[in-house]
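First comes the structure, then the notes that go with it.
One chain of protein is taken out of this complex; the other chains stay put.
For clarity, chains are labelled A, B, C, D and E in written order, and residue numbers in each chain start from 1.
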Amino acid sequence: MLDLALQNLASPIVLSFVLGLVAAGLRSDLSIPEAMAKGLSIYLLFAIGYKGGVEVAAAGFDMRLALALVVGVLLSAVIPVLAFFLLRVMTRLSRVDAAAVAGHYGSISIVTFVAASSLLQSQGVDFEGWLVAVAAVMEAPAIATALWLARGRSAGVASPGVPWREVLLNGSIVLLLGAFLIGWVTGPSGMAEVEGFLVVPFKGVLCLFLLDMGLVAGRNLLRSRKVLSAGPVLFALLMPLLGAGLGLIAGLLLGLSVGGVALLATLAASASYIAVPAAMRVALPEADPAVYLTLALGVTFPFNLAFGISIYLLAAQTFGG
Amino acid sequence: MLDLALQNLASPIVLSFVLGLVAAGLRSDLSIPEAMAKGLSIYLLFAIGYKGGVEVAAAGFDMRLALALVVGVLLSAVIPVLAFFLLRVMTRLSRVDAAAVAGHYGSISIVTFVAASSLLQSQGVDFEGWLVAVAAVMEAPAIATALWLARGRSAGVASPGVPWREVLLNGSIVLLLGAFLIGWVTGPSGMAEVEGFLVVPFKGVLCLFLLDMGLVAGRNLLRSRKVLSAGPVLFALLMPLLGAGLGLIAGLLLGLSVGGVALLATLAASASYIAVPAAMRVALPEADPAVYLTLALGVTFPFNLAFGISIYLLAAQTFGG
Amino acid sequence: MLDLALQNLASPIVLSFVLGLVAAGLRSDLSIPEAMAKGLSIYLLFAIGYKGGVEVAAAGFDMRLALALVVGVLLSAVIPVLAFFLLRVMTRLSRVDAAAVAGHYGSISIVTFVAASSLLQSQGVDFEGWLVAVAAVMEAPAIATALWLARGRSAGVASPGVPWREVLLNGSIVLLLGAFLIGWVTGPSGMAEVEGFLVVPFKGVLCLFLLDMGLVAGRNLLRSRKVLSAGPVLFALLMPLLGAGLGLIAGLLLGLSVGGVALLATLAASASYIAVPAAMRVALPEADPAVYLTLALGVTFPFNLAFGISIYLLAAQTFGG
Amino acid sequence: MQTHHATRIEILIEVPALKALSRQLDRSGVTGYSVLPVLAGQGRTGPWTREGEISAAGGMVAVVAVVACERAEGVLDSVFEVVSRHIGLVSVSDCRVVRPERV
Amino acid sequence: MQTHHATRIEILIEVPALKALSRQLDRSGVTGYSVLPVLAGQGRTGPWTREGEISAAGGMVAVVAVVACERAEGVLDSVFEVVSRHIGLVSVSDCRVVRPERV
Partner (left out) sequence: MQTHHATRIEILIEVPALKALSRQLDRSGVTGYSVLPVLAGQGRTGPWTREGEISAAGGMVAVVAVVACERAEGVLDSVFEVVSRHIGLVSVSDCRVVRPERV
């Protein structure tokens, strides 16, 4: 256990994130240009989607994929309800703020997913390649739940036209699913052509991206220090464990491999900091971004990266396999 | 035949373009930052130029290169005349619009060239590496012809000082020829040092670039739907075949290899969407960019990518070799 | 000697710089987007720092590292004094301008360092990996000396609050040292995970970066032609040789390997064009950037790249080993 | 050169609300507008910067529309419907344009 | 703080015409100008965006020049020679500057 956690903590990926955090904490002017940060994230989404598709092509279609997609949608839609009640009990956040935060925890963080698959790989644990498609469908349903939770019984909050098209067709979902399909169609022979780009440099690119995430998370924490009280922070450490529990159970019921269970737990445990914040600014502008961004990106993401993914793997190994 | 076309259509390169088109069609907000798109194009130009130069260094200087440069300039200068007359017959475009469109078809699309060389490579067909230098010299002459065509007999269109220096020394020409010379000077031993960057990830980078081109072309088509009538679209499908015919004949006369003939046909068939549009905005601001950009980028480029290059290769194999 | 110099001149790295210079000289519109240039520089700093750290992990800690850090700080602090007196004798620059220029020569150019290590590598000459940490600590001390020199005896120049925190924690220092530490902690096994990104494409990325530096240096020279008189230019050619001499002596006293001596000489010989100019604009806004940027980037950098590093290696081979 | 009076409306607005604002402007009858990037800022909710941002949730843009004076009032009303729910600052100033048919 | 009257000229122009405009401004006797990027826009020819663009044919920039009032007329005439053939919008407004020698 300690061994696994330490090995994960000493990986270049986690240390790059720490470097970003430290640089931000020291108020260094180190920064990654926005276009580069976006470029890195496009690369990661394309590569991870493509690899998932190639694995499906190699392993043959698996009926559990269809089932897992449904389960993913359900997890994403249900987790916010749990999160919302926890938040109402543990914190003094307003209904709208609590709903917005809850939405983030139903959705997923693809980088957490990638870091977990990296860990699995370095531990020699196999997993179902198509889980990346499950990740994609888990991005959006939580948003609907969040809006429903925010409305409450009262009509206090106007229900603006939520741009569902924008939410469902947001860039990261389209890219992930699109690359997945391309990988599926082209299969291992297509992979042979592009692996010099999508596989060879992958981990190193991930390091630079995590450096940037560390910088952004660190600056965010500095700015939002005052907003954070113990209640929300505790929630942001507890919620991923609860989410992971649900994901674990779902994974076991689906009959996934040990690695697959760990990854589904990771998805359920992770919180969105790209798609959901943007949707919340449009649909729930009353909610305070300082709260939800800081919890998702500043607390839960580092927790999952540093400790969570090791815990979820151990749990999967204990209960699964 | 069908086999080759299908194989080409199912390549990660073509599918990435299709993903971009589809994402744009669905009005997804997926987009590539401008700096990244430009960065990818700089990488591709540098890599393709460099590889061409290295091949010349490896194969030894070939007198046909000098001849092919002259032929390339002629093709670029003459094709617009053919295109112009076709446009005047097939469409109702004004003289100025027709001239501007014609200029695009004399010039070339380096990505089409790269996609064709990719196809040749995956089919195990060799070609002359120095054709990339021919591609570079084919960029600009068509612009002169287009301006001459636009002026017509009347003096209706003022002849502004065309910035020839800017046209001849535009970034993509300088980069392509410069990298070609560097590759030539450093040769295979230089290549050994840089191939981890210029060769290993090349095809994957090309996929991301084509994803961007699909997005740009798709958005362009959406915007310009109304501008497009059947005449211009038919022209944009017919013209590449005619251009390819001229390129094929030129390649056979030059005694190029089968792959070389296919590539020269591809160059002649392809239409510019980078250098020529910029030159036209300066020299012929009266011409409508919606027309020429849509035809070159939205119709001819996808046609060449999906079908054209397979056809030109088959034609080269039939008549050449 | 001539052999080594020629081999260096014909490397893809140097030729890419020349291509940039030529393109700028011809006033081509070739340009690298700012975000891409910054991205390339972040990549290079991260990769070079990481590699240095991995080498320390592999070779074991070396007490000379601690000593070399001290020597590096001293060199950086002392060289500006020498440069300042030379400038006052050789040129008519004002005290403030001379002090600002002097500061640049105490600090270092990491790309010159990288180009020199590339040359060593291609010549099969080993060096101490931790010299990259010495490079990092040599960035800032020269700035303090420059400000002290600028103040002079008179109180003519107000002494504004120098932002030491900003200077010491500037992005490139933090990134270089941070990556060095990460490399050290993760060691060769971490390197195995990321070398597909940090090692495989390294030299090619360096070429693109030098293309950009050639463009920037060339445009700078064009703009500043009139500012440059013989005195400052002579200084910018002489000073690197003197600096290299000091670095060489320091390296020999430290008992470095031949490659290490050559690299320390290169660091001492190189002039900053990133960290110091930014600091000077804040702390000595009266100094003319056209003078110091042109000398550091337009004269000394190309000189070191084309000739200097070969000379320093030969000197190290003659006096060391 | 003859110039004509017009009104310059400048709207600082967060990126996620840009689409809604664009739709509103298109409806409000302006002939055109331009979107300029904003790198960083400081406001009552503290400082922010675009650097390194991967989410579109943060960040602002400046939307500039030059409109005929008589239409300005209507455009402002229309814009305000969107802006009121979002972080944003609307400022208006007088200007003169060379080609009145373009505003 | 004492301020001095000046004129602020803002020119929205397509990127390919920027070189010609710069040359014209240099000749027209302005002491300086700044070029700001424009991300996206909407006009009579429809919407456009800079995202993903590989060609320099599309896209606009905003050129801002603060000039002494007495020179404004001449600069405008001069600018219009270039702009008239191109997509572009020229707007002019009054402002005050702190250092009159800089405009």
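By definition in this document, contacts are C-beta pairs under 8 Å (C-beta built on N, C-alpha and C of every residue); 3 or more make two chains touch, one makes a residue touch a chain.
A quick note: this is a predicted structure, and the numbers were derived from the prediction, not measured.
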Checklist outcome for this item: Contact partners of the omitted chain among those displayed are C, D, E
Item to check | Residue among C:S11, C:S28 or C:S41 that touches the chain left out of view | outcome: C:S41
Checklist outcome for this item: Omitted-chain footprint on subunit D covers residues 10, 12, 36-44, 47, 60, 62, 73, 76-77, 80, 83, 89-93
Checklist entry - Since one chain has been left out of the picture, which residues of subunit E touch it in the full complex? => result 1, 3, 6, 8, 22, 25-26, 31-37, 61, 64, 66, 93-99, 102-103
Next on the checklist: To test your reading of the contact rule: which positions on subunit C touch the chain that is missing from view?
Outcome noted: 31-34, 37-38, 41, 160, 163, 166, 212-213, 215-216, 219, 223, 273-274, 277-282, 285-286, 289-290, 293
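Note that in this section only the chains that are shown with their structure count from here on.
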Checklist outcome for this item: Every chain in contact with both subunit A and subunit B is listed here as C
Checklist entry - What is the distance in Å between the mean C-alpha positions of subunit A and subunit C? => result 40
Next on the checklist: Quick check: how many Å separate the C-alpha centres of subunit A and subunit E?
Outcome noted: 45
Next on the checklist: I need the residues of subunit B touching at least two other chains; which ones are they?
Outcome noted: 29, 31-36, 38-39, 166, 200-201
Next on the checklist: Give the residues of subunit D touching no fewer than two other chains, as numbers and ranges.
Outcome noted: 56
Checklist outcome for this item: Touching pairs here come out as A-B, A-C, A-D, B-C, B-E, D-E
